[in-house]
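One chain of protein is taken out of this complex; the other chains stay put.
The chains carry the letters A and B, assigned in the order they are written, with residues numbered from 1 in each.
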Amino acid sequence: MNVEVVKTESLKSYYILDIYGKKRVIKAVDEVDLTFEENQIYGIAGESGCGKSTLLKALFAAIEPPQRIVGGKVLYYVDGKSYDVYSLSEEERRKFRWNFISYVPQGSMSVLNPVLKIKDSFKDFIESHVKGKTKQELYEIAKQHIEKLGLPLKILNAYPHQLSGGMRQRVTIALATVLSPKVIIADEPTTALDVVTQRGVIQLLKEIQQISKNTIILVTHDMGVHANISDKIAIMYAGKIIEEAKTEELFDNPMHPYTKYLIHSLPKFGDKERRESAPGSPPSLADLPPGCAFHPRCPYAFDRCKKEVPVLKDYGRAHRVACWLVEEGRG
Amino acid sequence: MNLLEVRNLSKIYHIGSIFSRIKIVAVDKVSFDIKEAEIFTLAGESGCGKTTTAKIILGFEEPTSGEIHYRGRRVDNLNHKDRRELLRQIQAVFQNPFSTFNPLRKVDSYFYDTIFNLGLADTREKAVEIIKEKLAAVGIAFEEFSEKYPSEFSGGQLQRISIARALLSNPSLLIADEPVSMVDASLRMSIVNLFKDLKEKYGVSVLYITHDLTTAYYVSDRVAIMFRGNIVEIGPAEKVLTSPKHPYTQLLRDSVPEADPKKRWKEVVKLADVEHEEYLRQGCKFAGRCPKVMDVCKKEVPPYFDVDGVKVMCFLYR
Partner (left out) sequence: MQVLKDLLRDARFRFGFIVLVILITLAVMSFFSPYNPFRWNVVPRDLPPHWPHILGTNSLGQDIFWQLTFAVRNSLVMSLIAALISRVIAVNVGMVAGYRGGRTDRFLMFLSDSFLVMPLFIIIVLIGTIAKGRMSLPTLGLLLGVFGWAWDARVIRSQVLSLRERDFTYTAILSGAKTISIVFKEYMPFLIPLIFATLIGNMSWAIGMEVTLAILGLTNLNVPTLGTTLQWAINYQALLLGYWWWVLTPVVTSVFLFIALYLISVSISEYLDPRMRIQRIGQQG
């Protein structure tokens, strides 16, 4: 049993909106229980609108209204002690950011300041978290980090617009990891990139993890990427975790109907057999169907699915599934 | 006769200030044909020139040199009126379904506009009939669609609506620029299958532009791989994608993440560092990253070689 590094307990995070007098509640994260371990790449798979970005923001403790934590906890385990993140003050939370846990947001290429050379972006960033170093020392830290990651040193003297999109993304990841955080959260790091660049970025993440033996929480809807790099995968749908298993186990033996669609609808080389998408489309988080959120699209839905929300249950081999079909053995 | 013929198409951009102008050859003497009822894929990384080529075919950009012929007629130098005529035959869908439509206009207004501007019907009743027919072809109900704004639909639905709009005039050629890259993975196949149906049932040709080789493999008849403005390999999809010959095609194919944990990537890939350096290379543009590079590659630009029904731009096949 590996050491825990971050954990959520029945986490609920909703968006509460008030537009011209009408109130809307978007249940983006609804009773999520996840445990992230050290030295692990944990993948969260889910499509747009399933709540994964909200979950990441909640994990990183970067909540801004109208997003709120409505229930549950997020725990950080640092140096043998556990901290309930949302019962800390903002100042205490700030200390954890980038030192313990870092965040690579979606479309992060725009995070780099366009009028600063890369080395200066690094200097500013490190300076705001580590006191008492001279400018030369800060540049040296940046240089060593870039070298360690196998990126060319000449980029330090370049401006962001001179670099290719893929290189910018990798520089942003280097920036997010320069303080050696124990946990790195990456939100769709390769969505806007083409396959070759995507491969470079994913391989960089893997490299970082192997060197520092830390934890990466990788969120993407691309199951191919998860197959390539994640150790354990959780499938998120409509704000809930509906399946979780080790990667090989998940691909060999997917249990939830949605997971099966996700995996089997992807075309493969050498196989022109007709493949189908899941029918319909994901529900709006502001207007969820009763019972299991997937039941309107599920070809196997029966009565119980329409009334009761399924709960995650362990079926052995660290494989958890939330589905009445599976629970009643009708799969 | 070919439906579309592109001959030696080139587009050169000049960027930079007075002090440092760089010449970017975004499209470099590109030539290919598209036949009737064929799905032809133009594949490559972002920045390879595939979208620019599409824009030139549609008349959104002017070519620097080269010609485009549609059904034997030259179409790269048309005036406004003739170009609008051509819209009945050649239509397009784009990558981002959410920016395809003006968020402040109802989506159906574009449909009525297309129908009346292109002279497809003269009464509202007839227009509605055509719209219903096309919506049915993409699997959207008219009642769900009428009088709604783009923000009331999901990405997958909007993309299908976008395709329906493009089909209103029964075009012979549909240009689809990265049509599924912004659509959720679980919904992609429904749209890609649509293209297949269009070809098989209605005889529409599709110019499918993508960087995703697995869907390209699934749906295309022929494929052209582009790299920094050049077509480096072109031939039947089966041959090009299952046994790629050009080292770049091989790299592209290997880099597609397969949904199978037993088939992980093995080597670490080498990427371009600076955006423009590959465009300005002498000789073969891929020489800087090619694992099989030879001396001649750095000095001369390779010509096309015919290998087993596939054209490859690589000295390895001399």
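Please note the rule applied: contacts are C-beta pairs under 8 Å (C-beta built on N, C-alpha and C of every residue); 3 or more make two chains touch, one makes a residue touch a chain.
These numbers come from a predicted model, not from an experiment.
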Residue among B:Glu62, B:Asp82, B:Glu152 or B:Asp197 that touches the chain left out of view: B:Glu152
Of B:Arg105, B:Arg264 or B:Lys292, the residue in touch with the unshown chain: B:Arg105
Residue among B:Tyr70, B:Phe94 or B:Phe315 that touches the chain left out of view: B:Phe94
Interface with the unshown chain - residue positions in subunit B: 58, 60, 84, 87, 91-92, 94, 96, 99-105, 110, 113-114, 117-118, 148-149, 151-152, 162, 165-166
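Operating definition for what follows: only the chains that are shown with their structure count from here on.
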Subunit B-facing residues of subunit A, complex: 47-49, 150, 152, 154-155, 158, 162-167, 193-200, 202-203, 207, 221-225, 227-229, 247-248, 251, 258, 261-263, 265-270, 272, 274-278, 281-282
Of subunit B, residues touching subunit A in the complex: 44-47, 154-157, 184-190, 192-193, 211-215, 217-218, 241-242, 251-253, 255-265, 268-275
